[in-house]
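One chain of protein is taken out of this complex; the other chains stay put.
Right, subunit A next:
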């Protein structure tokens, strides 16, 4: 008679022990990361800063997202296109809620898309052909175009530079040139305003109300399942300090690891150094089309012939393991990869040919004002190496050192180089930011309305329109092949190859997605 009671008592005690053990296992899990830069701007629409976009992926969600194979997949919404390609109907999935508890509605989406369309280059292009964006009911958004826009889904679903993050209507109504003051999304993490200290750190907590999609995570698409309670991004401006902190267990992840410090972590089994994503960055040089000597296409061509990627990349990264020569302006390994016209660039350059071309072009020794930022670890090597390559080919180079902020101000100056203007500067782009003619801002050929350097290139504009009109991936590829040939022919810019700094993580941090944007869903942290 007593036996069942004994069993049930034992079971009860066992269950309590299990519960206690589970309680221990459920202790708060915090992932502490040192990102590539500190977070200061919190509005992911007003800026194209990568760290702010990364912050966007933490707290906001997107309508469509790119999977690991660059295909666009539904995320917050399913989408259906009309046969004529003029109407796209989005239907929001169930269970979407903002962090303040309000449901995500069609009106929120419309306001968010309209604000995004004022800031993002691709968004602006779609808005130019948009007839209306309306929300006929709580769950539906109807986007009508005046004319078809081939890369519509790819642009709305892109992961960089400014993805269309969805915010509550009252926040999205902030003018696009003013930063938002409230940071509420419907994404997998919540922003903790009281723990945000610019230059020090930011904290995100798991959004318990988030309903992930049922598909497995792939790229930025699929189920965003969060396995940790809290993520902290801490700022450490000294890389050595970050390495010390990683080894001591103070932090779990260094997103971008300087290659010269990797030997410090060799032999440490508690730490893993690895390339997280297949695609890294493209480094490039841009010339000013307005003033001599680079207003002359032949001289621009001579500059391209003078350059060689390998020495630039070697100086930039310090190890061949973390760079690759690549002449494709849309990046290597991407759907639009094409390397036409860059044979000398990916080899040893052609200084003799460049010298000959300079003579033919009548180069008169006008100095090339080359801006050299001295304070950015990923930006200071390129000008030094490129300047020497240009000198070797017969250019007169006036390399002017300055901090990056001076450079970004000066590059906006349309004055002649001798009066505060410039001839050439270098910068880097994440591959996704240059992988299509819509995203790649350098290809804008609208003269004074174009990106710094201001090429006035009607042919390029015609080709970009052809890309927009292309209906199939094959047609698009045919156009991008022509764009590559034209861009290198007129030397729109000089692609100087690709690099990809590794990340360093503690071995207890696992299952991190191999995405270019470091995302914190999916990853797990086990007890040490």
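Keep this in mind: a contact is a pair of C-beta atoms (placed from the backbone, for glycine too) under 8 Å apart; a residue touches a chain by one contact, two chains touch by 3 or more; residues count from 1.
The rule we apply is simple: contacts and distances are computed from a predicted model.
One chain of the complex is hidden; its UniProt record names it "Peptide/nickel transport system permease protein", one of "Peptide/nickel transport system permease protein", "Molybdopterin dehydrogenase", "ABC transporter domain-containing protein" or "Sulfur carrier protein". Set against the missing chain, the residues A:175, A:377 or A:473 yield one that touches it, A:175. Within the complete assembly, A:46 is the residue of A:46, A:113, A:357 or A:470 that touches the hidden chain. Screening A:136, A:198 or A:458 for touch with the missing chain picks out A:198.
Only one of A:69, A:82, A:132 or A:237 touches the absent chain when the whole complex is considered: A:237. What subunit A contributes to its contact with the hidden chain is residues 38, 40-42, 46-49, 52, 119, 121, 161, 175, 177-179, 181, 196-200, 234-238, 240-241, 244-245, 247-248, 250, 375, 402-406, 408-410, 412, 414, 427, 429, 433, 441, 444, 448-452.
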